[in-house]
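Left out: one protein chain. Kept in place: all the others.
Just so it is clear, A and B label the chains in written order, and each chain counts residues from 1 on its own.
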Amino acid sequence: MSALRALPSRYPQARGALLPILTRLQEWRGHLTPADMRLAGELVGVAAADVFSVVTFYTMYRQRPVGRFPLGVCRNIACWVNGSEQLVATVRETLGIGPGETTPDGLFSLEEVECLGSCGSAPCLEIDSCYFEQQSPVSVKALLARLKAGAGDAAATLAAAHADAAAELRRARDGRP
Amino acid sequence: MAELTIDGRKVEVAAGTNLIEAARKLAIDIPYYCYHPALAPVGSCRMCQVEILDPGKPPRVAIACRTEATQGLNVSTTGKDCVAARAATLEFLLANHPLDCPICDKAGECDLQDFTYRHGHGAGRFSEPKREKLKHELIGDHILLDQERCILCTRCVRFMDEYAKSPSLVVAGRGDRNVIAIFPGEPIHSNYEGNLADICPVGALTLKEFRFKSRVWDLSSEESVCTGCDRGCSVLLETKRNRLLRVRPRVNLQVNGHFMCDQGRFGLLDAANPVAREELGWVKGARVTAAEAATALATTLAAERGRWLVLLSARLTGEELLLATAVLGPLAKQLAWVPTAASGGDDILFTGRRAPNEKALERLSVPALDEAAAAKVLAEPATAGLLCFDAALAARLLAQAKGKRLALVDVVRDFDPAAGKAPHGAELFVPGTLASEKDGTFLNVDAVLQRARRAQRWPQGTVAEAALLLQVAATASLSVAALTQKPDLTFALLEALGQPGMLLNQLPDDGVKLTPTAAAVSA
Partner (left out) sequence: MENYLSTEFRRATPLFLEEARAKGRYRTAQRVFETLTPEQVVDEVKNSGLRGRGGAWFPTGIKWSFMPKEPLKGPSYLVINADEGEPGTFKDRQIMEKDPHLLLEGILIGSFAIRAETAFLYIRGEYKLAHDTLAQAIAELEAAGILGDAAFGTKRKMRIVLHRGAGAYICGEETALLNSLEGRRGEPRPKPPFPAVWGAFGRPTSVNNVETLANVPAILEKGAAWYKSAGTAQAPGHLLFGVSGAVERPGCFELPLGTTARELVERWAGGVKGGRRMKAFIPGGASTGFLPPDRLDVPMDPESLRKEGTMLGTGGIIVIPEGVEIVDAARVFSRFFRHETCGQCSPCREGSAWSDQVVGRFQRGEGRTEDFVLLDAIMRGSKQRTICVFPEAFAGPLGSAVKHFKDDLMAVSARRAAADAGSGAAAHGTASHG
């Protein structure tokens, strides 16, 4: 909380801290509640309705709970040409959920997202902005299994899976940018 | 100053004037939605598109609201590019607009209807499924929101923020998911909510009090003055078959700008159609005609000269007050008025003093008494009774000075004659009239005198206050020739207020600001 209070002074006007504060508040629960929005408004001197207006503008802010591992599959052009629809289908086959849905155990949710900037290593699946690039149905199935197995410590499991995926990407691309 | 040309005609405006206002001076109406003279311009609706004609270059389409008039600027509102641009904007706005005209209160005064008729190209080509959003949702005490009808001009958002200082409306979402919204569970609470229905160019924000009551073209509209407080906002009183159905502000840059408060808007609406109004008079416990009661009152005052405390009311017009001082002054034991305390006023329009004509009483030098002092005078043995023009005040004073006689002239509602008692136990009761039923003037807190035009007919047989006062004068053989010989009572009033005389129908639409009196200057 004290970290939040320190943010407004980094900006010439307190309001500049609104997005960083909302982003941090969302990390707590995975989504933003009306109370979160009121708190953010108080911290930067902005009316709650105004905060609500800002929250609803940005794609990364959610007002509903998501899975512990919120999956985002890029659906834009390079990923689409390289099989992003197969990745969505794989998630549907493996977990039984489609875009906008969450698994009953609350572990996974799925969204289709727009260009992530991974076009050269398409298709891309992201989880909390950790990129899993050059994915295939096989690699996605393996990733989902690994995440499910380690869901007890989601943050550590995700970090480890991400590190391995990055290493695999390097290997597959021979380090090419 | 800058001189520019619009559609071939020259006009001179102050530097920095936008093209919408510059064109308005030439009576050229550039259509607009998001622009509003009382709010900061945003330039998002793209309705006000005109062409800037730079010599040697092709015409450039620009939005008039954010283009400043500069010396030598040459503007066209009729060039084919801007005509096409405006028609395109309308086609875009109509694409997802619901076909609600048959059930929409805004029909007949809707800027989308009107601009489409004048500026649209006549053939919408949208044939996809229309977007569905929230409809007829109450978002405050008075306003219903229809998100489908909304064209996202954001006037409402900016009005609540910039003018009403209560930023409760926002745009939520992004792109074609944009809607006007409140913070979940936090409806609007503002004394200026009613203005939203006026500034919304379409039927997205409407008043629940007016919903389905009437088509606007069936309304009779009269220019009047709000009597909710002594700001005296200029208003339009809109009636149908003698029922006041709607009150809206008129633009008056020297009084209220473009808006009015809810206390006035809805207060007038409540006051103007009194349920169970007593239309007859009362004399000594018997119900009689108003004329009979008037006669009885005139006779009593003449016979009991010098024995009645007379308290005038700031609900009366200036002309009635002038007549009252001339007629009742000589007849009363004491003539005075009781100022109301201000409560709940804000820094915007509402003064908190719920009495429209106090300034007239002050400037006519009618002595002021506070309520306690008035009660004391009433309680004196030599005082026979109270002649009062305000029922609520009379009731409070009679409670403190029991047994005194009451002569009451006011509008009394929720009255049950079957109960057998005169209103407030008055010995003499003459039914009064509403401000909306009279022609007359009110003097506001800033000394602006404005005309209220009669918008409703009073009940058959009513003896209105002015006629009553003349009858009292005649019965008491008092001459009021000094007043009645003037061209009209308004003329006499202005002179009595130390101003050059003017007839009632010579008063300008936005009123006349009185010069300060010597007393006011030295105060």
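Worth pointing out:
Just so it is clear, contacts are C-beta pairs under 8 Å (C-beta built on N, C-alpha and C of every residue); 3 or more make two chains touch, one makes a residue touch a chain.
Computed from a predicted model, the values in this text were never measured in an experiment.
Contact with the chain that does not appear here is found for just one residue of B:176, B:347 or B:416, B:176. Of B:2, B:26 or B:42, it is B:42 that touches the chain left out of the display.
Annotation for chain A: contacts to the undisplayed chain at residues 10-13, 15-20, 22-23, 44, 46, 53-54, 57-61, 75-78, 80-82, 85, 114-122, 126, 128-131, 170, 173, 175-177.
The missing chain lies against chain B, touching residues 42-47, 49, 61, 66, 84-85, 88-89, 91-93, 95-96, 125-126, 128-129, 131, 151-152, 171, 173-178.
Just so it is clear, only the chains that are shown with their structure count from here on.
Centre-to-centre separation of chain A and chain B, using mean CA positions: 54 Å.
Within the complex, the chain B residues that touch chain A are 167-174, 181-186.
Of all residues in chain A, those touching chain B in their complex are 34, 37, 47-50, 52-53, 56-59.
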